[in-house]
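Shown here: the complex without one of its protein chains, the others still in place.
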Amino acid sequence: MSKPVDIAPATGKLGVLTPGMGAVATTLYAGVLAARKGLAQPYGSLTQIGHIRLGRRDDARNPLIKDFVPLASLDDLVFGGWDAYSDDAYAAAMKAGVLEPHHIEAVGDELRLIEPMPAVFDPKWVRNLNGVDNVKPAEGTKMDQAEALMADIDRFRSEHGVERVVMVWCGSTETYKDLSEVHMDLESFEKGLKESHPDIAPSQIYAYAALQSDVPFANGAPNLTVDIPAMVQLAEERGVPISGKDFKTGQTLMKTIVAPGLKARMLGVRGWFSTNILGNRDGEVLDDPDSFKSKEVSKLGVLEQILQPELYPELYGELYHKVRINYYPPRGDEKEGWDNIDIFGWLGYPMQIKIDFLCRDSILAAPLALDLALFMDLAHRAGRKGIQEWLSFYYKTPQHAPEVYPENDLFIQLAKLKNNLRQMMGEELITHLGTEYYDYEK
Amino acid sequence: MSKPVDIAPATGKLGVLTPGMGAVATTLYAGVLAARKGLAQPYGSLTQIGHIRLGRRDDARNPLIKDFVPLASLDDLVFGGWDAYSDDAYAAAMKAGVLEPHHIEAVGDELRLIEPMPAVFDPKWVRNLNGVDNVKPAEGTKMDQAEALMADIDRFRSEHGVERVVMVWCGSTETYKDLSEVHMDLESFEKGLKESHPDIAPSQIYAYAALQSDVPFANGAPNLTVDIPAMVQLAEERGVPISGKDFKTGQTLMKTIVAPGLKARMLGVRGWFSTNILGNRDGEVLDDPDSFKSKEVSKLGVLEQILQPELYPELYGELYHKVRINYYPPRGDEKEGWDNIDIFGWLGYPMQIKIDFLCRDSILAAPLALDLALFMDLAHRAGRKGIQEWLSFYYKTPQHAPEVYPENDLFIQLAKLKNNLRQMMGEELITHLGTEYYDYEK
Amino acid sequence: MSKPVDIAPATGKLGVLTPGMGAVATTLYAGVLAARKGLAQPYGSLTQIGHIRLGRRDDARNPLIKDFVPLASLDDLVFGGWDAYSDDAYAAAMKAGVLEPHHIEAVGDELRLIEPMPAVFDPKWVRNLNGVDNVKPAEGTKMDQAEALMADIDRFRSEHGVERVVMVWCGSTETYKDLSEVHMDLESFEKGLKESHPDIAPSQIYAYAALQSDVPFANGAPNLTVDIPAMVQLAEERGVPISGKDFKTGQTLMKTIVAPGLKARMLGVRGWFSTNILGNRDGEVLDDPDSFKSKEVSKLGVLEQILQPELYPELYGELYHKVRINYYPPRGDEKEGWDNIDIFGWLGYPMQIKIDFLCRDSILAAPLALDLALFMDLAHRAGRKGIQEWLSFYYKTPQHAPEVYPENDLFIQLAKLKNNLRQMMGEELITHLGTEYYDYEK
Partner (left out) sequence: MSKPVDIAPATGKLGVLTPGMGAVATTLYAGVLAARKGLAQPYGSLTQIGHIRLGRRDDARNPLIKDFVPLASLDDLVFGGWDAYSDDAYAAAMKAGVLEPHHIEAVGDELRLIEPMPAVFDPKWVRNLNGVDNVKPAEGTKMDQAEALMADIDRFRSEHGVERVVMVWCGSTETYKDLSEVHMDLESFEKGLKESHPDIAPSQIYAYAALQSDVPFANGAPNLTVDIPAMVQLAEERGVPISGKDFKTGQTLMKTIVAPGLKARMLGVRGWFSTNILGNRDGEVLDDPDSFKSKEVSKLGVLEQILQPELYPELYGELYHKVRINYYPPRGDEKEGWDNIDIFGWLGYPMQIKIDFLCRDSILAAPLALDLALFMDLAHRAGRKGIQEWLSFYYKTPQHAPEVYPENDLFIQLAKLKNNLRQMMGEELITHLGTEYYDYEK
């Protein structure tokens, strides 16, 4: 039993700011508001529903996570956000079509009060969006935009009397762009902001503003937002946590569940074909090949990192992995992912697995956004700064220290997360060794 | 770093005896013989293909498991078995129709030498089998039968010059029967053997013979074979490992992969409908409702134990779980499992998952039988006696100490298995905490 | 161009009486009432939505069927029924859970007025139903029950001022019972009614009452209701149309779509495995093996009659066909049918088809009930008496003349139906020969 970490208490209100007030963000707001009133349950949220085993298996100690670690309470959350469309959260939720109208109406009064602050927006970075009507003026530099965002954060803090703020990116996927010089250290980045360097994405401006304002930043999209050296440096210098990237929902979630299972059993994989149909705004944005590129890189990586073809060339060295996303309006937010997996086993005999996941994009994403808000705030209060790899559980492409490979296996990620909580609270780590129940010693 | 356990070396030959020489056993034999000749690879076998991570993530120490722990080599295995049909392993493999003829021919000479010893067989315990022609005489008591099996084992030992023997049950599923008085302690059981008590199943006679002969026993079927107090007592008294029950393949394998994933994400499950079509001898036997009962109990339990409805009544308290097995001759051994899973998430919104697994029953089972043979032998040499819960990874219904619940989550089972290996060899256990790569301390 | 048939006009109101006021019947009532008010469309109904091609392909004559043949208008329908539960149609629709509450509310006032007449009910014929509270007294003979039903019909006729009445069986599936002597001619049947012969099913009492009251009878369940010689004789003697049996919805519908396609292409079928999950009252009743037997016979027959194994022994002679129905409450009326079809083609190479139909039982059945009501009334007015084989399109097991085999191919059934309509109206029959558009003659 180690010594518990010193964690500042979760007193006062916690502001949760989301760049992007579309389907995911409004599903998050409405759900938390409804849960607060006891109208619905925040299923899917580990912080709200999950228990954690402590001690021996026969101790029967399984407290709720929220009773075990000092998290902010749902009652203390205050939501705000930015969006390029001026709809308030009520109107945006209705347009998103994720929740049934009666669920939205039940918290309609609170939702109408959440009006989007004007967004930092650039059509070069997010295409296929038309009629945006709520963007910050284009004149001035990117640094000016960052400062405007910092002013927004300050105003939000004081208007709502919040003690702490976290930011969770719930905006669209930006087009793909590799790292360039401007991202390599903080000095170059700040110079780039002042010169409005074209390689600096809007999401990076938000992240900069957040970190400068001591606001932890969690990135729900596949953009390289805080996953650049300059931002890691800034986070460490200011002692603020960052994490990312890309909420792990739908097909990739299934992939990081099933792939570890196949690998556990040493079953080879010759091919994995994944196709998606979805009809929401996300689908529309991803119909643009450059935005899809960001997503594809994020989606393709997971298999390789889980299956370790370098260790298992005979099982995974020839894997043909293809991911397709298709804009298909009849379904709206009710995304469907179909996977065909060509595997082989003993003596090389082939077998097949087909998985059809009729999911709901934002229903799966909203609880992740909530958990990240609460855990990032916890990390901040626990003095953890920089990359929060222990939150890999939530991401398609977990951000990690440069010297180690990422963990994409959902189950390793969960073990990591829970052992981190145990360690923070001074509880024994769980190894599942289990020899203590048997008389194995000679 | 703890002290390594003292393990006797794996010198000499290891006999692997299988009660049952049908599809699974002959696929095991043929595969090992082919692998030995370099004709095919034993994919699916963790002992042969798997690596194990040691130390820190950036240490890059990932030896093969078989190079890390002292396992018997494939070259040292000698196969034998009992079967109620007199076909030799070549003929039985051809009839089973699992492997293509050219794979069987390639090791035909060796297979023809493996002739089944006459089986202890009782049609009351395995129905739907006709024309059996290789059974031990019915006169005499069940104790006589046990002694005949012990004599078989002795003869096998001396004829083949094997140093050690393990037994892996690869026979049919016996009809369902609850525990009764006769199973409750060793004395009653031995009395029952002498009186030919009707509640003592053939598989229990094999297990008794094995343990009395210092042969570890692994149970690949759902029968209550070594999973009875009398057998646990005998195993402990004689210092022999036992483990069971029911090879985890096909649909249940997928279930113990997917269910932990849903639970990790705190997604509720309202219903899980599983249906199977298969046309092999296993399908024929399971067409008998009493045999199916054994299987059903084994298959139904896993969800409850993984999902913990007592901790999560709102998520899993109402789960409707139904498992169906259908004899469907057009497919032979190429079993297909179709699952429909009705889940719900944030605010209770419903989603669905369909999984269609076009698998091959014996191709999935054979490597498990191999791994169990090797690990049970390792456990014996390492002085581990009685229940080997650390081998839960291989079983639908893992046998465990009475005071703890079983672990059915495939990923916890794998962590358990690997940490047990690390512990045996004095390596540090892996917790996935991972804080060592970050500067988290204030 | 032949002479049109003489058809009495569809003047006045048409009563539609349904034995059974459960999911199907109330979905029918509510849908017609809503369509009448323009609140929703009766999709799925050929009589309301369908067009019919007349003349040459380049004539572009495609009137609506309801404008082509003189059908009763939706505005002239009056609904009534019998049920063993006393819920009015509003309450029953709410319990059935097929339609969303707002759809039911929109026609709630009319639905509340439809109160079930007490049913002729016998728990020996429909099991698994508890708490019935609206049945006719058990004293008296089955003939007394028939007369009570005739009195009900008369009273309905006069109370609602309807000119004509049709009866559509929407009740539960009765347990399976083969034909016996009592069904073989009218005299035996009437004697049986007077003696309360145990082989006479409740549905047969309804059918007898209908025919004696000059009410055409359509049978939506698999019971042998009008499909017995005595009833055919009565229908012909009184000049009343009958048809049956078992609404063709869901999986069987798909089967009669896909099987003709495979046969058209001369693709062989080795196996066809069909499983269903459903959670409505129908599922509950069919959980009883004897009720399932009725359904199974009805479902199994279609493949054999479509594929003609006697003509194609090499393609269909070995077909293994298995149908399973599983009561699975999580889904309610939202039935799901999964089919696996093992086919083979050129040189015998195997292929597979999987079909997953996420359907809604009553949504598929209600328009069939409507069409049958309207077409049976048309047939009556057109002087067609006895078996109406031209309505095979609607049934899993179409009733047919003893000297011919039934047609189960959905497309032959549709051609038959439409050519019958053309013939009634004196239009040319369509053969799809199509040589008239080409200069083929030398």
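Just so it is clear, A, B and C label the chains in written order, and each chain counts residues from 1 on its own.
One rule holds for everything that comes next: contacts are C-beta pairs under 8 Å (C-beta built on N, C-alpha and C of every residue); 3 or more make two chains touch, one makes a residue touch a chain.
Treat the numbers as computed from the prediction; the structure is a model and nothing was measured.
Here the missing chain is touched by one residue of C:S86, C:Q233, C:N326 or C:Q352, and it is C:Q352.
Among A:R36, A:K177, A:R238 or A:K354, only A:K354 touches the chain that is left out of the view.
When the missing chain is restored to the complex, the residue among C:E115, C:E190, C:E236 or C:D288 that touches it is C:E236. Residues of chain A in touch with the missing chain: 270-271, 273, 275, 277, 320, 322, 324, 326, 328-331, 336, 338, 340, 342, 352, 354, 356, 358.
In the full complex, chain C makes contact with the omitted chain through residues 6, 27, 31, 34-35, 40-46, 49-51, 57-58, 62, 99, 103, 236, 253-254, 256-258, 260-261, 264-268, 311-312, 314-315, 344-349, 351-360, 363-364, 366-367, 383-387, 389-390, 393, 400-401, 403-405, 407, 409-412, 414-416, 419-420, 423, 429-435, 437-442.
Quick note on the criterion: only the chains that are shown with their structure count from here on.
Centre-to-centre spacing of chain A and chain B amounts to 39 Å, using the average Cα coordinate of each chain. Centres computed as Cα averages put chain A at a distance of 52 Å from chain C.
The set of chain A residues that touch two or more partner chains comprises 354, 356.
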